[in-house]
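Okay, here's the structure, questions in a sec.
All protein chains of the complex are present and in place, except for one that has been dropped.
By letter and in written order, the chains are A and B; residue numbering begins at 1 in each of them.
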Amino acid sequence: MESVDYQNVISDKDIRRFPISITTTEVNLTGSWRFYKPEFKEKISPCSVGCPANTNIPKYIHYLLKNDMDRAVEVLRRENPFPATCGRVCPHFCQSKCNRKDYDGAVEIKQIERFVGDYALKVPPKKAKVLSSKKVAVVGGGPAGLSCAYFLALGGYRVDLFEKERFLGGLLIYGIPDYRLPKEVATKEIENILEVGNINVNLGVDVNKEKVEELKKNYDAVFVALGLSEDKTPGNVAIDNEHVFSGYELLKEIKVNGRVDLDGDNISVLGGGNVAFDIARSIRRAGKDVNIICMETLETSPAFEDEKKEAIEEGIKVVDSRFLQNLKITDRGLHLQLRGVDKVLDNYEPVLNDYVEYMDTDILIVAIGRKREESILGIEGVFFGGDFYNGAKTVIEAVASGKKAAFEIMAKLEGKEFKLMNEDDQFFRSTDDFDEYKVIPFERININYFSEQKPIKLSRLAANERVNNFNEIVMKPSLEKILREAKRCFSCGVCNECKTCWFFCPDMCIDVHEKVDFDYSFCKGCGVCSEECPRGVIDMVEDK
Amino acid sequence: MNKDMMLGSEAVALGVKLSRPKVISAYPITPQTHIIEKLSEMVDGGELDASFIRVESELSAISAALGASQAGVRAFTATSSHGLALMHEILHWIAGSRLPVVLVNANRAIGSPWNIWTDQSDSMSQRDLGWMQVYCETAQEALDTVLQAFYVAEKVLLPIMVMIDGFILSHTLEEVIIPSQEQADKFLPPYKPEYFLDVDNPLSFGNAAKGDVFYHLREDMQCSMEASFGVIREAHNRFDEAFGRKYDFVEGYCLDDAEIVFVIAGALTGTIRVAVDKLRDLGIKAGLLKIRYFRPFPADIIKELLKTKEHVIVLNRSVSFGSAGQLTQEVKNALYYEPNKPNIYDYILSLGGKDVFVEDIVNLAKDVGNLKTSKMLWRE
Partner (left out) sequence: MIEIRFHGRGGQGAVIASKILAYAYFLDGYHSQAFPTYGAERRGAPVAAYVRVDDKFINVRSPVVNPDYVIVMSGKLADTVDVSSGIKENGLILINSELNADYYNFEEKCRVMCFDVSGIALKYGLGTKIMPIINVPILGVFSKITNSVSLESLKRATPRFVSTGIDKNIEALEEAYNLA
């Protein structure tokens, strides 16, 4: 304080001195008073934890709001090369973890991702350089294989990708109906993945156990994500493609030809998963009467809630808690004997009760799941992923498993220890182990900065507008709505340059640009910035 | 000569406009006057090139004026009664910062109980801030004083509060000689502060100062107040040259041979003038001393004018409770060392707009023999 010197700035002897000093407050290094100091430490948002691929959701939302779409795309693709696809088909586990969920409704992340993803379709990723002489074989061109190839390619490895079908994409191209995922979207996204370079695609190559053994010899690493290759059927039923069909194969036919012709008007679909509902709804679009027979109750059946709701809206009848005990082929069609189900055990075995019911139908479509080629699983030293390894899961889980495998492979080839966490660049933060980070709970959100606002309402095609076509059901929200929804994001633990800390800092020693910088020469460690930060990004730590 | 009729507050607005301020900040609601209404119209209509900052309270209004002045431009605000009270803290800061802000206050009472009418207790409560204070009698004087105020404040580097009595001056339509902008510009040069907020030339303003520095900064404020007499006199001379109207710290009326002298500040002076005329008609040698400058208080001038008088009746329109009317205190103070000082009567004339009629004053002078100097005098 002594060094503040009031100058005789006015020369007139009568007027004399002014309370203006030519020296500045900078001489007073208030930072020396500090015994606690603020630290900029971004945390993990619960939504990121919820996402199997650990997408940094608050960060890309932040860039979206900054109108920096290229950065938003970059953040999304850093964890997931399929944002436009996931923006449509992903059940968005993230939303169920959203801190806003119990406040005024989870942020509608799905539509935001779809919006950014659709922008990303037009923005191919940058070409990656070849950084290693080592080569990796990836077997299976579905989301898991493509994801693995993508991350390996980004890491500088050359990849040979093997796919049985004529096109890459697996279920994205051959399974999910267009009203959920338009073919053009998946196709463009796959094209973009290949734009990274380093990926050599081999189509029409059927890989069996021997072939995997051979690849293992010729490549530095092999990743296998063959998916599920064979339909499960009830023990007493065989797929004859006359009366009994495979749901998977029919879906494929519809995706390839745009239609399927079935000889009959009354169709039953066996199964309670997404495939069952997808095929039922696709056939419904050909004007047939469709019912779904499933062991679980409608509520507990494993299909997505939207699928179930929309299927019923479209006029599909669900016969739930029923087990197909017997099937008789007559000249009029099929005669089904159904048994009542009390519950379904964890191993998918039904506990039957005494109830018996009969049902006549023209055609039965089986969609109770698929099996993998078990023999390949026995091969040692090979990496596995996707549905092939994990059983029928979601697209994002396949992407995550491919990503994880890619990083495991790179760690192995570089002789490093594989770590789930990568604190430095967040390139891959992944899965379950968040010990080093704190996930921001609702209590760490400074709720004073947020007023209650319900999520946006989505516009959907009405049932009668969609049962005769394969148009997407959820209409694309307007930019205005997307931005309004994006603004609802608390950005838990992730700095969005709101500058609240800068505004409150009594020592003017905070600079916010992408992150928060503190001028520790003047920071007194008062903690106001940490206290006020709406999203828990600033920690106070003891200053030694 | 261009003459027109206007309200006292409109005359102030015109004076402000002629002074070309760059920032006008004001709270527009009660107890505001037409001053701000007129100025906002002038800014809106493009007649006055200034930023008009409408704020949510008088505290903000005066704070914005402080900021604007510190940024180096001419700043003005106006208020009244409770509004002035709300400004109190920042009034200190403006004076301490040596910023030449000009504020016009329409003198009105402060509650409780509710009273919207005129007295001078609002501004008298702010007499010790380091602000200069001028009280005006007519709309013309108000207009002219605003122009002078910017001149004086910017030379002395202390702020000025110009007082017009609420309603009896602010809301009274009367004639005013309208100065031209050329005349005003000739009188009042553009404001060019030497030190102001400037990113290219950083200085720190109002930085913490320990007692040894602070003490002398306050001493300097007093020095400036003392030095301001010269500046004010210069302003009056220049004003006379530019506009042909004479002003002084005080104004005497029938004073030379007066035996009974009324001392007053503000617009009620006019009524006292008429009373003096009547008393003279009755053969009573009455006179009047009008105080314009209350801060700095022209004690030496007043002493010379009053020291030989017999009776001095100080007409206060405010009270320092437990002491005397503020005007009385100052007058007594000025005459303290005079061996044959007059009888000085501490008379509380009008509070909260209580009407004053010529007859009241005439009777007061007639009754001077019965007045006591020992205690505060209140009307029947």
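The rule is simple: a residue touches a chain if its C-beta (ideal position, glycine included) is under 8 Å from a C-beta of that chain, and two chains touch if they have at least 3 such contacts.
Predicted model, so just to flag it, every value in this text is computed and none were measured.
Put simply, the missing chain touches B once the whole complex is considered. Contact with the omitted chain, checked across B:S40, B:S125, B:T172 or B:N343, is made by B:T172. Across B:V73, B:I116 or B:L197, the single residue that touches the chain missing here is B:I116.
Not every partner is drawn; the one left out touches subunit B at residues 5, 116-117, 167-169, 171-175, 267-271, 273-274, 355-358.
As a convention for this text, only the chains that are shown with their structure count from here on.
If you check the complex, the residues on subunit A that touch subunit B are 1-2, 4, 6, 9-10, 12, 14-25. Against subunit A, in their complex, subunit B makes its touches with residues 96-98, 156-157, 194-195, 202-210, 213, 216-217, 220, 223-224, 226-227, 230.
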